[in-house]
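Every protein chain except one is present and positioned as in the full complex.
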Amino acid sequence: MHQALLSKRRLADFVSYLVSGHKLVAPVPLQDGHFKFDEVHSLDEISLKYIPTILPPKKYFMPQRSSLLRYDLSKIHEMEEIVELEQLVLFGVHTCDLAGIHCLNIVFSDHPKDPHYLARNNFITIIGLECNDYCDSSAGCAMLHTHLPKGGYDLFLTELSDSYYIHINTQKGEDMVDESSLFDDVTRAAEGELNLLRSRKRELFTSEVPIRYQDIPRLFEETFDSDVWSQLGEKCLSCGNCTAVCPTCFCFDIVDEPELDLSKGERLRVWDSCQNEAFATVAGGENFRRKRMDRQRHRFHRKFKYLMDRYGRLFCTGCGRCSRSCMAGINLKRTISALIEERG
Amino acid sequence: MTRPKVAFFDFSCCEGCQLQVANIGETLLDILNLVELVEFREVMSEKWSGRYTVTFAEGSINNEESAQKLRMLRDRSDILVAYGSCAATGGVIGMQNRISRDNLISTVYGDQWGGEETRTVRAIHQVVKVDYTLYGCPINPAEFLSLLKAILCGISWRASDNAVCVECKFNENVCMYDRGATCLGPITRGGCNSWCVNNGNVCYGCRGMVDNPNRAGAEDVLLTHGLKPELIAAKMEMYTGALEAGNVK
Partner (left out) sequence: MAVETVRINNSGYRVKHGLLRRITPLTEHEKLFEIMLPEGESLDHDPGQFVQVSLFGVGEAPISICSSPTKREAFEICVRQSGRVTTAIHKLHEGDIVGIRGPFGIGFPVLPLEGNDVLLVAGGLGIAPLRSLINYIIDNRRDFGKVDILLGCRDPESMLFSSEIGHWQKRIDLNFCCSVDHAAPEWAGNVGVITSLIPGVNLHPLKTFVVVCGPPVMYRFVIEELLKKGIPERQIFLSLERHMKCGLGKCGHCQIDNIYCCQDGPVFSYQKLKNIKGAI
């Protein structure tokens, strides 16, 4: 791995360099302490300190609605499988969201591969940004081991006292560093500062939930019939916020949308949610997860058990978004703690 | 191919939903290539005496004269669409079902009452069979087009049963609860593309609740946000008074 230093004075120039070549997307402030990823043109639009954005970067990898194919019935069912995309640089992605993107990559590169997703992925450059402090009480990155960088980026920035320490992970990242000519070599002082920061982080980022990463799937296996689920079921409003904001929820519906001439149209992939009432309903009206409790349990099990079985990693990144956005105050860390307590 | 004959009618309502179509812009011309508009009081004066392929009925029914006219339209229409909140759920007019008739008349007309008949308010489906329902106060033009296209293609169509929050999150709005307001989005039927919240307003529940709302859970949430039970009930029934009163005759 290669490193470099970027003096803080030059960050604005680096952002300008990025903007000159690409569409740049970064966290920007919204009302009442919220943020979103959006297009920016200069550093002063960007929030370098932010809590996880309302929607995670998945909206660029797998947009809310995206075209899978276009058809034309007037030409004997002609069709064209497509993806609509643009070159993007995602700037300022936290480690939890890098983990989320990684999860999506795994799912869509698993056989049968999804070339629509993969094509889009190739068009996105990722510049990560380290969190030096815990963002809020909803965050669970320490429990999920996503608080330190583990790849998944082209460049990764860590803020030091007067510069940014840059990890260069790909050739694309290296090319940006070379081409912009804004970077310096890493100094011994910077190395020292980085190490100090990381060891401070290890103390600061501790999980409040008394469970080890590797023991989490078993917890869920053993608490399938817990009362915690019926309590969640009573509270949940089935609004679907938790799954929309989740960086690793990827369930979708497929919807046809004809144009007004009725012969041309598109087949779209649209986000769906296991919390929506009809998600598991089949013809004849049978709904395999009719009760809210079943749907809530399914959501948690997908994060902590089912996809672990399949892909060997937890599908929760600890970003805390579901807890922040739940209408009913259902909190992920408190739910896990309640399960631990009940199991004893 | 003969174009399907389409008509718009209104009962007790503000006609705002019809205006949504009249104001749909250029697309309206495309629509007029596909359908033959045979009656639409907002934009034309012609009348039609034959069968309607599709009838859009706006407004709620609150007197026998309207009910009879609606039955006649049902008989003459292949497809009947309840169009907008008043038609779909009784709408705000349904609130009058909770007020005594004398009280209602004196509040609305004072001493000017000229004997206008007003009975219990009913949604369209409480009077005749409805094929499709477009919810919303007003209806959402995009949803209107989606239904119209399905009808023209001869395929069935179903209104969304997802909460307003679903689309509100698609649109990445800051949640109204985080902005210090209360909002009925979590239990209200979506399909409106979270129109109100996108424009800085809360959701008033104009599309009625989803098919299977967790009403008790939603009441708890509103209570913890400081709302009084009476206010919660009033909010939740603002658009659905007619349905709450049951299938009244």
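First chain written, first letter: the chains are A and B, and each begins at residue 1.
The criterion applied here is as follows: contacts are C-beta pairs under 8 Å (C-beta built on N, C-alpha and C of every residue); 3 or more make two chains touch, one makes a residue touch a chain.
No experiment lies behind these values; they were computed from the predicted model shown.
The hidden chain makes contact, of the residues A:Val28, A:Cys135 or A:Cys251, with A:Cys251. Of A:Arg9, A:Lys150, A:Lys172 or A:Arg310, it is A:Arg310 that touches the chain left out of the display. Of the residues in chain B, those that touch the hidden partner chain are 153-158. If you put the missing chain back, the residues of chain A touching it would be 22-23, 68-69, 71, 73, 76-77, 79-87, 107-108, 110, 112-116, 119, 224, 250-256, 258, 262, 265, 267, 272, 274, 278-284, 286, 288-289, 294, 298, 301-302, 305-307, 309-310.
In the analysis below, only the chains that are shown with their structure count from here on.
Here the CA centre of chain A is 37 Å from the CA centre of chain B. Taken together, the chain A residues at the contact with chain B in this complex read 30-34, 36, 54-55, 59, 64-65, 234-241, 244-245, 257-258, 260-262, 271, 273, 276-278, 292, 325, 327-329. On the chain B side of its complex with chain A, the touching residues are 27, 30-31, 34, 145-146, 149, 152-153, 161-163, 165-166, 169-170, 172-175, 177-180, 185-187, 210-214, 216-218, 220-221, 224.
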